[in-house]
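A protein chain is absent from this complex, but the other protein chains hold their places.
Let's look at chain A:
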Amino acid sequence: MRDQSPRPTRRGVLFGGAVVAAGSLAAACTSNSAKDDPSPAAQAGSLGGDNDKPGKQVTIGFSAPAADHGWIAAIAKNAEGQAKKYKDVTFKPVEPTNDINQQISAVESLIRAKVDVLVILPNDGEQLNQVARKAMDAGIPVVNLDRVFPDKLSYRTWVGGDNYGMGVSAGHYIGKKLKGKGASNPVIVEIQGIATLPLTQDRSKGFADALKSYGYTVTAKQDAKFTVESGNQVASNLLQAHKKIDALWNHDDDQGVGVLAAIKQSGRKEFFMVGGAGSANAMREIKTGGGVLEATVTYPPTMAASAIKLGRLIAQGKGMADLVELQVPQSITLASETVFKDNVDTYMPLGFES
């Protein structure tokens, strides 16, 4: 059945993902002007080992929320860009929507179309769990992207960011810096995304836990709605509420545009700010320096490109070149890295336009 045996050879190990990743970074660093390419990760495709050679023809179904936000827009672009790299992949996206009801019927239509593998970023993992389970029961492997399904029978593999880790990274950056200044009892403010989402709660928990190791606590937190306008409104009020702030963590760089505008308009400069997700906009701001935004923690939308790659491997029955396993693993959590002035040039190519 298999066209190529996924034997873990030395060549496989050598030319696997690490090489691919390093190659993409190198390529990306030297080609900052390649602005039109939607996903830097997509550039890696041609450098791969065995796995990138054409294999069995597969159809990948894809469903994600509506792209009314820079990060989600980047997810869709990354997925499509990656799928186009392969001649053996037919990419079948369904209309993105924020309506859970609609996303369920969209996924159902992909099941009926008998795609070989499904890549799903659910609007809400809990609420799309049943339909994903239905796909798995019908023999279609599901690659669950980012927001996790609660039931492990509902997905073959999960790829996503580390929300708790985002909080930890932000907490460490802020904690370390304030400790270095010898601050006692600093005012630390947090602007969350949508408070009802588990991902937001994970981010906040990681942030609080990391700060605790420095003996600090969050002074105040408020939720915005991931939009520029709500970020602006919440930040304006928070700046009023606290006459002196030491540090501010904003969960999301898209709403961060509004937060930064509010800070600029208030003329306040006594604190520093850490962002979240890693938009190109935020990275440019960090690179320029002089403003309050000093760092951002990554939550890379390239995970969608990875999910497509993995979905293809699953459908073709291959493993991952750098692992000795015969098949793709069950779960892959990306690391949340801190981007600041010293390493911003390395990460810039991963930044997505908001």
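What to note about this one:
The working rule: a residue touches a chain if its C-beta (ideal position, glycine included) is under 8 Å from a C-beta of that chain, and two chains touch if they have at least 3 such contacts; residues count from 1.
Heads up, the rule we're going with is that contacts and distances are computed from a predicted model.
One chain of this complex is left out of the view, and of "Ribose transport system permease protein", "Hydrogenase maturation protease", "CoB-CoM heterodisulfide reductase subunit D" or "ABC transporter", the protein name its UniProt record gives is "Ribose transport system permease protein".
When the whole complex is considered, the residue among A:Ala138, A:Leu153 or A:Ala241 that touches the unshown chain is A:Ala241. Set against the missing chain, the residues A:Gly161, A:Gly258, A:Gly275 or A:Gly311 yield one that touches it, A:Gly258.
Contact with the omitted chain, checked across A:Gly55, A:Gly70, A:Gly161 or A:Pro186, is made by A:Gly70.
For the chain left out of this panel, the touching residue among A:Ala113, A:Ala195 or A:Val324 is A:Ala195. Summary of contacts with the chain left out: across A:Asn144, A:Asn232, A:Ser306 or A:Thr338, the touching residue is A:Asn232.
Seen from chain A, the chain kept out of the figure touches residues 66-70, 73, 195, 220-223, 225, 227-229, 231-234, 236-241, 243, 254, 257-258, 261-262, 264-265, 281, 353-354.
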